[in-house]
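Just dropping this structure here.
Every protein chain but one is kept in place in this view of the complex.
To keep things simple, chains are lettered A, B and C as they appear, and every chain counts its residues starting from 1.
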Amino acid sequence: MTRILLTGFEPFGGEDINPSWAAVSLLADDPGVTAVLLDCTFDSAAKQLLAAVERTDPDLVVCVGQAGGTVGIELERVAVNLDDARIPDNAGRQPVDEPIEPSGPAAYFSSLPVKECVAAVRAAGLPASVSNSAGTYVCNHIAYTLAHLIATERPTLRGGFVHVPYAPQQVPSGNQPSMAVTDAANGLRAVVAAALA
Amino acid sequence: MTRILLTGFEPFGGEDINPSWAAVSLLADDPGVTAVLLDCTFDSAAKQLLAAVERTDPDLVVCVGQAGGTVGIELERVAVNLDDARIPDNAGRQPVDEPIEPSGPAAYFSSLPVKECVAAVRAAGLPASVSNSAGTYVCNHIAYTLAHLIATERPTLRGGFVHVPYAPQQVPSGNQPSMAVTDAANGLRAVVAAALA
Amino acid sequence: MTRILLTGFEPFGGEDINPSWAAVSLLADDPGVTAVLLDCTFDSAAKQLLAAVERTDPDLVVCVGQAGGTVGIELERVAVNLDDARIPDNAGRQPVDEPIEPSGPAAYFSSLPVKECVAAVRAAGLPASVSNSAGTYVCNHIAYTLAHLIATERPTLRGGFVHVPYAPQQVPSGNQPSMAVTDAANGLRAVVAAALA
Partner (left out) sequence: MTRILLTGFEPFGGEDINPSWAAVSLLADDPGVTAVLLDCTFDSAAKQLLAAVERTDPDLVVCVGQAGGTVGIELERVAVNLDDARIPDNAGRQPVDEPIEPSGPAAYFSSLPVKECVAAVRAAGLPASVSNSAGTYVCNHIAYTLAHLIATERPTLRGGFVHVPYAPQQVPSGNQPSMAVTDAANGLRAVVAAALA
């Protein structure tokens, strides 16, 4: 059976939930899926991701994070070699203008078929788009770490990063867009299916 | 049993669905509810609303419409005596700067407890806010028509207008916010409960 | 000579400037113009406006306020009989759901030719639109006070309310739109010219 590793993050920035893990955990019992919760920290999250890849030896890895302010599922096309945090992570660390891999390239492109994934999410009736920046916080750190692993050690692994919007309960005053967590989960299912096709 | 009249609109502006009717129709079997579909036309919709009130003699009327670009459930606080259409309605009529009721007041306030309704929607984990303008298209036309009916003929009727965001499938490219139709329906349930409390 | 009364507000909400007064004061030496600075308080501002009308006996009154988050000059079409403040005014007063004039109507329409004013601003190369809500803070309070004065005591006076965006220096991080104060002033000149035409 195809082995699929999905990761989501714990809440950060004072939030009670993180829709990335809320959605990923809904896929935990899907065939072939291992769902792993990552700390929202620069130091631990990468180690947890690498350990999970080692442990599960997956064919596909999709790491998922929260992108507050976005409207749909965003397929990240680029991961940059840069940590530049606007707020401290959950361990209190706030790197500014630091490379993730001092000897690594400035960026990697995702090895997911991002446009096919976008089309699949839209075909499921949900908003989606390709994004050219995953920011410079823990999400991008994980996206770059995964791409660097693929480039340097696991050339047959396919993987990438996906951002999901806020969950509705995170924006009670209606000043930011959101997506139902069940919709985010269905969007991720479409991403996985397209990535495996 | 308390009688509740809910209305939603047919699609307009080239859309395939209208989330107002999609959500209202999910409440059609709730206790006491009559759900009525309105044309998206200045002329017919008001007649259909008035006929439905006549027919069902409700205790509460909540008319619902689509507000593209909004993020949450919006409780409309004001209805103005003005038709000013940016696009033609579904019958091809496009009134510009016309009063709805030539002898009516400039505006009515909603007779719904709008802030209690907002609080109830938020307590259900969904975004909501009070809005001070329902626009000047068919939605406001219906909001004003209902308020004028209450003011002039049915002083004990409680009623108002609520806007819901686009459904996710209306915004595939993710350039506008949306709300799952089941969430919109649950938000409307919270509005109804708060209005009856 | 035609007498024109223009008002702008002092800063509020922790800001250092209010673009409404910054722009209005650039018109202070225009022919026929009296420019008056209003407190950003529910109680004083209306008194200051009424005193200025009494003192200058104007043919035209344009009251101007700041609308954070907007992109262009907004011609307010409706003023509602409601004070509902999200934050305290500069005197520390925060009315909630209070009528402005207990015996007044729910709303007034502006006596400015709002669409002609919008067209004039756009012809000057600047963004403009008609707005159907001036909110429920001090701006709307002044808009309603002016409209009520016109309706009850000065039927030949023409007047209304205009919102201007943030000035650029108020949004250094670029998270909200803004308009150069000289552009806002030129937009107001176009509004005045159209209102007098």
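Here, contacts are C-beta pairs under 8 Å (C-beta built on N, C-alpha and C of every residue); 3 or more make two chains touch, one makes a residue touch a chain.
Remember, predicted model here, so these are calculated numbers, not experimental data.
Taking every chain of the complex into account, the absent chain touches A, C.
Only one residue from C:T70, C:S111 or C:N140 touches the chain missing from this view: C:T70. Where subunit C meets the missing chain, the touching residues are 70-74, 122, 125-129, 168-169, 171-180, 182-183.
On the side of subunit A, the interface with the absent chain consists of residues 77-78, 80, 82, 97, 105-109, 115, 131-133, 135-136, using the contact rule stated above.
Just so it is clear, only the chains that are shown with their structure count from here on.
Put simply, subunit B has to spin 180° for its C-alpha atoms to lie on subunit C, with the angle rounded to a multiple of 5.
Centroid to centroid, with C-alpha atoms defining each point, subunit A and subunit C lie 46 Å apart.
Subunit B and subunit C have Cα centroids separated by 30 Å.
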